[in-house]
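A protein chain is absent from this complex, but the other protein chains hold their places.
Just so it is clear, A, B and C label the chains in written order, and each chain counts residues from 1 on its own.
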């Protein structure tokens, strides 16, 4: 199923596209620095025959932090709420996504939520499987099922690039290992985490994932339950309270839909009871969110009255 | 208009009432320490002739932090979004409601959001009016209009008790004055703030306020716009991201409705597009929320599928 | 007794005087902003007939933070070590002198040491006397005795200027009042504290104070014990570990003598078993220390082998 280009979306893209010039592509992961900062694309699913798009929606990018939503869903499905929330909290934090201070001051020393790096590492540590290969297959299989795109895999070059420069994440992981939050070999965990972040897809795929979550975890095309109702609800909640790094509060005010961004420039949006959104715009603002992508969502939310509040 | 007692609500109250024994009434404000910890009452508005209740819903209590929602609405109505958000941020924080550390480390030094004490003081500082009397009249008038209850006023004894013991809030206020976030006389501000916190009402009144906010700011009974659409949306958003102190994230996961609690034991709930809830249960959990009140909302949210996610 | 101008000291002053251009006079206390940034003066006591000086040593300035050493001595003399150290700690801190964060995170919530503002406020709160007038008389009398200069008093204009802009100190004081570290009226305390900071003297006077402390608390001229041995030892210790704001560690390495600076540009030095130093140079470095004064002490310490280490 392809998405239909619409004039309206195209106009909205043009209205905000100048914001791309005010942002910068991420460079702390070397492989991300090659993206074209002027790119802006969107796909929206609203119904079985209602997929709309604008921009180059077939261009692929890596999930980066958007993957946190998907590993959280898998961990909840496999280990259950009680177990997962022994290892990671539910509270938003005013700190940057890669901050370590709260790990030191929190009692017990567990990450505040699964959307910051520390929390995401703790969740990835819970993925089902004996080996990294098994765990990654499970995750990629889950994403293929959500998107219906069986070509999805991870980008080895990006994964390797991230693995080599992931010293801050190593620091977070060893800190948590010391405090019993994570177990096992830290470099194995980092290898898995950086591969998860390097899973590649496009706006279509993201929009489809958002649509399944919006539809309570049921694939609207096949009718299959891919994500249990409560798990879908929980991840959408985290997307609102902590999905946009430490700009989540502002995003909730100005846009008001569950969304998760990644430093690749992708944004996954999921409007409860109706709509899935995938955006790609690699020029980022200071907090690590797609600068034009956020403006596009603000416009959409206003014009289409999407806020859940 | 009175609310009708229902067996269903009474059953739900009974199901969670044992939690009151696990909590404690607030004592740091001496006058609050006199409340009966076993109390639990609820009122719900769902439609013009649909108000339901259980427990002693005519018992009054003071707003405390619930007032933060109402002063924020007034400040937004009077000064506009841009001005208000120059003085206070939009981000949730993992810190306790009375914490000062983030004021020191944030650049610029403004409170992270209007639901923590520092932020609420900054918002109260923006209330329209020349004198404290004018400002308070305006606020009480606004609450009388929202509730339709023209007897509402503040409890002088509680206000005085809070004013005398408000040294931590004085510390926050002077810190912000030093950094230009608030202006004017700090003790005047504290006098206004403690009176605002001491405004007294009952579960009926709270439920009605929640209902107006749920109904996009329009009073469903009179059809009058009491709160502009965007202001109602903004305050409901803050209620989700920061409304339940530093248990807001967990509450969003487990209940999933806009709500604001106070250390008096009150909870204001507002279910978008439909329902207003008022709860009173003065026995508090460690984070300052009504311990049985939260359990009651969890039960309601589950049974009545109220989560917005 | 007057001090003798020496060519050697004059040469050393000239060698470092260009540093005055790299510093700035304090302006956060308005009255301090009027000082001439190019000023640099020094007086040194080494023996009954050995007082040497260079620069305009009769120019007066206010003690500011240097007063912290003297109120600590008085509080120790009057209340004893055990009592004083229940209210204030003994540990250096890596934070700026006006920081509040550690008050929030320390358990119990007492200031880390008497040389940061919070700790100094807690110590001033312990000064003997029924009224502020009595307390201030006691302190000024103590300083007159130490210096032998009975004209010393405080500068009302500077005290008033500080009192009006002391909101950060008010914030610290109310925070400590909430936690039971200080008692009584905060504005009374602030009035006393700002007067103590505004006590005016010159380099001669400072050097004499340093000399008494260096001589174990005994006035070398009269033979009178002005400060008990242990109290003199304790204040000199704090001067090393915390005397130069959060540059104390670097100063201990590079100079290595007990010293206390103030934002007026004064530095009190006390070389155990021998020498008292008074310096005035109002151009400050980023941490609030006299920029040329520190360079002068570095030079002196090196040339005269003054480090105690």
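The rule is short, and it goes like this: a residue touches a chain if its C-beta (ideal position, glycine included) is under 8 Å from a C-beta of that chain, and two chains touch if they have at least 3 such contacts.
Keep in mind that this is a model prediction, so the values were computed, not measured.
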Exercise. Counting contacts across the entire complex, name the shown chains the missing chain touches.
Key: A, C
Practice problem: Based on the whole complex, identify which of C:100, C:168, C:240 or C:259 touches the chain you can't see. | Solution: C:240
Quiz item: Which subunit C residues touch the hidden chain?
Solution: 89-95, 102, 106, 112-113, 233-234, 236-238, 240-242, 246-250, 252-253, 256, 258, 272, 307-309
Quiz item: Which parts of subunit A are in contact with the chain that was left out?
Solution: 99-101, 103-105, 167-168, 170-175, 177-178, 186
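Everything below uses one rule, namely that only the chains that are shown with their structure count from here on.
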Quiz prompt | Angle, in degrees to the nearest 5, of the Cα rotation that carries subunit A onto subunit B | solution = 180
Quiz prompt | Whole-Å separation of chain centres (CA-atom averages), subunit B against subunit C | solution = 48
Self-check item: Mean-CA-position distance for subunit B and subunit A (Å)
Solution: 32
Quiz item: What whole-number Å value describes the gap between the mean CA coordinates of subunit A and subunit C?
Solution: 55
Exercise. For subunit B, jot down the residues that touch at least 2 other chains.
Key: none
